[in-house]
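Structure in structure tokens, see below.
Only a single protein chain was left out; the remaining protein chains are all shown in position.
On to subunit A.
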Amino acid sequence: MSGVKVDIQWSPSDDDMFITHGTAINLYQVKNRDTFHEQHDREHKSAERSKIIHLATHADLQFVKSIAWCPRPESKNVLAVAQANGRISIIGFETHGNDDLIGKEFNIRFNRQCNYLSWNPVETHLLAEGFERNRNEPCVLIWDVNNNANIEVERPSRHSFSEGPFTKPYLELGHGEASSSFSWFPNDGKTFIMGVANKHLRVYDLRDSSKCRLEAHHRCVSGICVEPLEDSRLASFSESQVAVWDLRIFDRPINTITESKNIMKLSWCPKKLGVLSILTKDNSSIKLHDIRHSLFGSDEIEQASIERNIQPFGKSQLSSFCWHPRQENRLITVLANGQLRDMVVFERIPMEWSSSFKLMMPLNGETIRCLEETEQDNDISLVMKRRVTLNYGLQAQDIAANIKAIENEPHLMGLWRWIYNVREVISSQTASNSKLRIPAATGILSLLRFDREDDHLVSEAVPVHWKASEGGKYSKRTHYRCAERTMALQLCGWIPDQQKQNFESFIHSLVEQGDPERASAISLFYLHIKQALEILSNCAMSAEEGRGKPSLQAVAMALSGYTEDKNALWRRTCGTLLHQLENPYLRAVFAFLACDEDDYENVLNEVDMSVEDRVGFALNYLPDAKLKSYLCKLCDELTQSGDLDGILLTGMTDAGINLLENFVDRTADVQTAAIAAVFSTSHVVMKDPRVMEWIDGYRDLLDRWRFWHQRAHFDIVRQSFVQEHRVPAQVLVSCNFCGKSISTSMSILNRARNMFNSVLTRGPQNRPKITCCPSCRKALPRCAICLFHMGTSSGTGIESGSGAKLTMFQEWFTWCQTCRHGGHAAHITEWFREHSECPVTGCPCKCVAQDAVSLCLPETGAGIPKA
């Protein structure tokens, strides 16, 4: 620190002017920065909206001790400056300003250290100055700045060290004492409070200054300040202690706050009730105390305050601060080196996310801002909700319908292809009655028995001879085949070329799907090079139609030049070309042709190829041991990264759940995890605690979004795969007289259901009437609205004229759980559309308000699949 304390003050009349004074007095203005919105400067200094402009400096006066800004609106930028020797000069910054105050000086009889200067905010001609003790001289002088008449009083002959002519003050107080602080009451120009002699706080009235009106004995006499918004409350400090006073109980402070260091500045927030700001020595932060939280108990007063720190310059130690007198929460702070910061102290914002993606932020007492996340944000929460509206995971039979919801999310496709393929395989098994059967939810690893130590896969090596071109010689590649491998290939979505017909159509369908590279790669993997070439060139030919890929022609050309010769130019060119191809399948094709037999590393590590195709290739070309190590390694990698494509390998087993767990950890997509577990149709999987957590978590999500219908559908889907438990009948209606369920005699559910079915088919004329209890033959109660016995057709729609169709539900019993009055559902619903009280005479029950949950309606707008 430079040793000079820099102080700072806002102008009492202008909103954008302030001064700092240390060695010199500087006037500044704050200008709004217009260009703020355009430049998104992230640096925080420039991100502030305003710029501080230095307007003028006044350096003529030496040893400035205290400054008071003239509160008159007409005298702009007029300051009273007290020098260390007690002399006051009134200066003005305004160049054109010819305020008659400027240039006035007030001298005191004996030079003394000045402590403060305070301009009366209401009676603006009064200026108070306080001094250290000097013999029997008064320690507080109040000047009348308008009164120039009293300038030349006779100079005392002795002991005078004062330079100019000494001025007669308006009022003198506190003879022989020292005054350390002073404050006018902001809304009353006649009274003031001052701290004297380090032990008294005294309140005076100008109208009767002979004696003080109130006095308190306390050592906190420095920095007295009256709260602008609450006249009777004031604060003062001494060293490290702050005392808060209430004038109505002035005998002792209502609250004391003890700081760890000596206090430099104390001030109330001018626009906020009960907030005291404190700056202590060598501190980088201003502490705010909300002192309203004092509890006034019966006898003991509990002292408490809510603290908050403001640190405008990081760790730099502040020199002073000043609250803007009119703008709420605006604060200017200064460092000893003169660095300034004009800032707004923001209210603390509590906020909360709602389950429907709203973020509520109350900005202050008056306004709450609501933000809503919209569809463009790709957060998983919104994505899941969107998928629900597209019936993701709610189609038990038609797998493809589920995929519609995730069309744009290829990372989920692998899972669904596996679910689809497993289903296809299982259904074809049932059809063909083949010996080898796979259980549901199988992955390739367990299908090939790689997950067991004691069992080994035995497959047969089949040499396949082929030639690349008509004239070429035959070359040999080895395929490995066995029943398990064939089935595994089916899980990969491949169709082996043993079934000629199916293979053709498989390849053809791939081309149709717009993936000729993959088609040609697969056909080449089965060594149908001719077919592969045809696919490529056909595709290139259709370039004219605007959807082909002309570059493929070149690729086909290159391929057709294939030669077995290991050192041929073709091979070397291939090696370089390989890295320039963008399509992973084309790269794989070249890698396949270029590699030696039994060394397919380049193809297998072609990571941009889908997992299915890599596995499919491996299933064809790798011998058992190698296949095992390759698949296990791949499986580990995919499990670690939580890649859902790995489900193909693991299946829905423990390993698969581990993989799903990593997937959930990474993406928080509990929806897919829960649905995948359900679609695995495996009892074991559903018993896993993690899976149960996912399913519960997902159902809870659906409930929170009020997707109750979708939740019910999800439960139905779950139930259809895994029969966990039967939900027992929940409610029955029993007869008032005999107590038996009125549906018992109809052999409960089945009969009733049959009856309804038949009712629906037979039409209203054949509907049986059940207006009495089937067991005791007593009549059922009457509907409170139509007064017919329950069980009769309710004849809705006649009165209302709405032409509503007569459905079974309208005739249903319904009643209030509290008053136990009720009637036909349709009548009751209609009644409560307009009323809140029970329709029965004399019953005051507000039935409709009983169940607040009923006011909460399910989320609509989402299509619900038809059962």
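As a working rule, a contact is a pair of C-beta atoms (placed from the backbone, for glycine too) under 8 Å apart; a residue touches a chain by one contact, two chains touch by 3 or more; residues count from 1.
Throughout what follows, contacts and distances are computed from a predicted model.
J.: Which one, "Nucleoporin SEH1-A isoform X1", "CHL4-domain-containing protein", "Trafficking protein particle complex subunit" or "Vacuolar ATPase assembly integral membrane protein VMA21 homolog", is the UniProt name for the chain you do not see?
T.: Matching "Nucleoporin SEH1-A isoform X1", "CHL4-domain-containing protein", "Trafficking protein particle complex subunit" or "Vacuolar ATPase assembly integral membrane protein VMA21 homolog" to the record, the invisible chain is "Nucleoporin SEH1-A isoform X1".
J.: Which one touches the absent chain: A:Phe357, A:Trp466 or A:Phe721?
T.: Among A:Phe357, A:Trp466 or A:Phe721, only A:Phe357 touches the chain that is not shown.
J.: Touch as defined at the start, partner being the missing chain; which of A:Lys404, A:His683 or A:Arg704 qualifies?
T.: Spelled out, the listed residue whose C-beta touches the missing chain is A:Arg704.
J.: Among the options A:Asp379, A:Asp398 or A:Asp654, which residue touches the chain absent from this view?
T.: A:Asp379
J.: Quick one: say which of A:Leu101, A:Cys322 or A:Ala673 touches the chain that got left out.
T.: Checking the options A:Leu101, A:Cys322 or A:Ala673, the one contacting the hidden chain is A:Ala673.
J.: Which listed residue, A:Trp69, A:Trp694 or A:Trp831, touches the chain dropped from view?
T.: The one listed residue touching the chain not shown is A:Trp694.
J.: Taking the full complex into account, what residues of subunit A touch the chain not shown?
T.: Contacting residues on subunit A, toward the hidden partner: 40, 42, 44, 292-293, 295, 304, 306-311, 344-374, 376-381, 384, 410-411, 413-414, 607-611, 637-638, 640-641, 643, 645, 661-662, 664-666, 668, 670, 673-674, 689-690, 693-694, 696-698, 701, 703-706, 835-836, 846, 848-849, 852-853, 855-856.
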